[in-house]
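I have a structure I would like to understand better, so I am pasting it below and will then ask my questions one at a time.
Only one protein chain is missing from this complex, and each of the others stays in its spot.
Going by the order they are written in, the chains are A, B and C; count residues from 1 in each one.
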Amino acid sequence: MKAAIIGATGYGGVELVRILHQHPRVSIHSIHATSLHGELLSETYPHMQDLIKETLQPANPEELAKQVDVVFMATPSGVAMNLTSAFLDNDVKVIDLSGDFRITDPDVYKQWYGIDAADQHLLEDAVYGLTEWVNRDIAEKQLVSNPGCYPTSALLGLAPLMKENTIEEKTIIIDAKTGVSGAGKGVSQATHFAETNDNLKVYKLNQHQHTGEIEQILNRWNPEVGAVTFTTHLVPMTRGIMTTMYATVKKQTTAEQIHQLFQKHYEDHYFVRIRDLGKFPSTKEVSGSNFCDIGIAYDERTNRVTVVSVIDNLVKGASGQAVQNMNKMLGFDEKTGLDFLPHFP
Amino acid sequence: MKAAIIGATGYGGVELVRILHQHPRVSIHSIHATSLHGELLSETYPHMQDLIKETLQPANPEELAKQVDVVFMATPSGVAMNLTSAFLDNDVKVIDLSGDFRITDPDVYKQWYGIDAADQHLLEDAVYGLTEWVNRDIAEKQLVSNPGCYPTSALLGLAPLMKENTIEEKTIIIDAKTGVSGAGKGVSQATHFAETNDNLKVYKLNQHQHTGEIEQILNRWNPEVGAVTFTTHLVPMTRGIMTTMYATVKKQTTAEQIHQLFQKHYEDHYFVRIRDLGKFPSTKEVSGSNFCDIGIAYDERTNRVTVVSVIDNLVKGASGQAVQNMNKMLGFDEKTGLDFLPHFP
Amino acid sequence: MKAAIIGATGYGGVELVRILHQHPRVSIHSIHATSLHGELLSETYPHMQDLIKETLQPANPEELAKQVDVVFMATPSGVAMNLTSAFLDNDVKVIDLSGDFRITDPDVYKQWYGIDAADQHLLEDAVYGLTEWVNRDIAEKQLVSNPGCYPTSALLGLAPLMKENTIEEKTIIIDAKTGVSGAGKGVSQATHFAETNDNLKVYKLNQHQHTGEIEQILNRWNPEVGAVTFTTHLVPMTRGIMTTMYATVKKQTTAEQIHQLFQKHYEDHYFVRIRDLGKFPSTKEVSGSNFCDIGIAYDERTNRVTVVSVIDNLVKGASGQAVQNMNKMLGFDEKTGLDFLPHFP
Partner (left out) sequence: MKAAIIGATGYGGVELVRILHQHPRVSIHSIHATSLHGELLSETYPHMQDLIKETLQPANPEELAKQVDVVFMATPSGVAMNLTSAFLDNDVKVIDLSGDFRITDPDVYKQWYGIDAADQHLLEDAVYGLTEWVNRDIAEKQLVSNPGCYPTSALLGLAPLMKENTIEEKTIIIDAKTGVSGAGKGVSQATHFAETNDNLKVYKLNQHQHTGEIEQILNRWNPEVGAVTFTTHLVPMTRGIMTTMYATVKKQTTAEQIHQLFQKHYEDHYFVRIRDLGKFPSTKEVSGSNFCDIGIAYDERTNRVTVVSVIDNLVKGASGQAVQNMNKMLGFDEKTGLDFLPHFP
């Protein structure tokens, strides 16, 4: 099987290259970007020297559609919506890592992304690829909208509580902390080392564009949810998201019951690991891997449950989950090419 | 005026040395520790070479009480409760940076600290020194219990909302993030660089000993509060605490009204700075200084207020606030010796 | 093929587990340590949860020798020398990551390591496994002494110059900088986060135990070398070594000539990559991988060549090179199981 990566020069694209380079069933056919055409990716990323021999090319969807089996869009918002149809028309599977197909309501998309939404039929065709919670047979689908990094972390942590109707819908608070690679490769004062190192910042508060995505899925699971509180912080580390979530339970319970509920829902899911009661994961414990690790606590005094989930924002939060989705679309085991240990220390 | 520092080799003690070294009205009379007697502090802390010439001494309270005007206890829990009376009996002012006099209920103290509480009369004599909110005339007091780092950050952020009866008492959630110096000078796997760097960890969840301290003060302000949810995280940075707090407001309001409420309560307090609406402080913006900077937001969709407060855990969260309290006890301007800018970048 | 890892709880052991977990030809038979027997490695390293199912066992060399094909010793100095014979007697291949078999002169070993050296016949049997420069047929050997992290970085950078007799032997200066994982898993004040973060320290100056190892090999290549100057620094990062080396050339040359010399010597070596002239590698460009990347410069004004080499101290500097050596000992391609990209960013 052959894959093309459009938007190969961003961090999501680079991580796709790393993962697909090791994939036993799929090879990289070509890499694409809007500039640097003809250059090796190692001109920008010397860590790839001698390893990735394809040069950067412009993306011609019609041509490309005849040559590849699957295409990854690791592009800024607004790009994939225009390139996708050419691939679908040629039965090429498309996995979009941008926000273009995540929000099904065009008005909500425009509110958060500031541009017009994709065509309605594309929005309807796209499966929201939170892999562990995709009910439909993803193997039959042509277009997967890969979730955002924060939504992946938050939704995997809240899903069991939502599915079991455990928590008061109006009490959900999501306090997320991300490594700086989450802000992408583009330089800015906010990601300038001298002001970011040894410093903890608020990133966006009630204003992150992933808010709409999280709310859409939570309300799909239970329409009582409405709006949630969602805060993001910028932590002086490169990779990783930790999301600490709070909600009040509907009826008094025990930590053990909550814990069993998580274990039950994830026991068949290789990439979600539940810590023992009283233990919580750290971001480095999933670094470089496709795992989402989760710890939970329940405080009888307040009737409140606390869920802590961690992912590598560039892997399970982007490229790893994209490959996991690809594996399922192509009929492979979801672990194929992703079955490596986290990097620690 | 002469000051002694008992427990000079921990980070709180070292920061007291730094601040008092610059203080125009008080000089360091002597420094004390339980070991290393006769050694210069610069044997342990080379950054003090040639600057601090006192050697470490054992602490003999009866002797010392005749020689100094004020004593700082930067000792582990359980020490200050045994040394303090000798100083009070000799009219020496005592500022305790440990937890010994913070919890007025002996049972609650024992629950969180695991040892027996101090004598009842000492607990009654001690003023809880959250400087901006001390109503009694601190200048007349002999014993100040200096607040913990997390409580300082959380209580300064919640106080205006509590005092104005703005928030639902049962909805308070405190999500705190600290730099690693908060865990002290003692080595441990949890603070080992290779596993802490580039990593975000949960520190304690519903189990930090500052929980009792925070709840005591909140309930003093409004007994409806009861228990709160309090999470702490360990951020890969040396100094700084950011506390993100959530609560539901009692009646719908606006961000502007909340903002004005904070400005009003802190307008005469030099060391608390309120950011403009829409802006939030980062920890480095107060690093090395005694400031507590606060940003606030209100989301109409959820009726929830979010408060972000930052301090340097070793300054406003410990030694700086201790000197601020000393200044007020000795009748100086609270800024004396503390009027320096944060270190940035 | 089956491998045992003795000393599995240190960082070298953990990295062996990570690499062998992915190895297509060799599986982990058992993991051994001096304590924690019966425990899962994930009790100590939660990032391995559900992935490594072997429990820690004591190492019984006689028993183990009948069950495995190869054994890795990732133990402190002084351990491997006592366990190795039992494996060799049973035709089990041994790769020792400690210093026990690196120094062929027992007096020099004792000088740097402070304990008595291994038996003479073991020292004679051991091949020094700087893989790119092993001339003898390593596939016929039973015992490989895996080089230290600093020597790997320094020797790969100096070898072409030494082999071509390019530099004045008495002018070699090696200025090395390491990430903190190089100091191991054991906690100490020197690796305490609060004092290591945002700080650059001298580690050891003219006193690192790798000095003897570096000098032994350089003098093997050219006995005129004698002693070298070797400085190590501790950089606030987890992984990586950068070694900056200086030497005066014997006869005036050009940067291009020096560059070609490096390209020639390493053109057939997959794991050594030479940067283009004017470019220098950073440690992150090899992080998590088995590559050694090298940049070089020559200054006509001083007749001095500067070589910069980087490795991941835990991979090419320890466990990766150990697996590379195992591959060659077992007749596999040296890249087997090691052919993955560095982690970036």
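One rule holds for everything that comes next: contacts are C-beta pairs under 8 Å (C-beta built on N, C-alpha and C of every residue); 3 or more make two chains touch, one makes a residue touch a chain.
Nothing here was measured: the structure is a model prediction, and the numbers come from that model.
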item: In the full complex, displayed partners of the excluded chain; value: A, B, C
item: Contact residue for the chain not shown (choose from A:T34, A:S77, A:N197 or A:N219); value: A:N197
item: Hidden-chain contact residue, picked from the options C:S98, C:T152, C:T283 or C:Q321; value: C:T283
item: Residues from subunit A at the interface with the omitted partner, ascending; value: 11, 179-181, 183, 185, 187-189, 191-194, 196-198, 236-238
item: Residue ranges of subunit C at the interface with the undisplayed chain; value: 170-171, 173, 175, 177, 179, 194-195, 197-202, 205-206, 226-229, 231, 233, 235-240, 242, 244, 246, 280-284, 287, 295, 297, 299, 301-302, 304, 306, 308, 310, 344-345
item: In subunit B, positions touching the absent partner; value: 11, 14, 17-18, 21-22, 45-51, 181, 197-198, 238-239, 270, 273, 275, 279, 281-282, 284-289, 293, 339-345
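Everything below uses one rule, namely that only the chains that are shown with their structure count from here on.
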item: Category of the chain touch graph - line, ring, star, complete, other; value: complete
item: Chain nearest the global centroid, as defined over all protein CA atoms shown; value: A
item: Centre distance in Å when subunit A and subunit B are each reduced to the mean of their C-alpha atoms; value: 39
item: Mean-CA-position distance for subunit C and subunit B (Å); value: 46
item: Mean-CA-position distance for subunit C and subunit A (Å); value: 36
item: Subunit A residues counted as touching two or more neighbouring chains; value: 197-198, 238-239, 281-282, 284, 287, 344-345
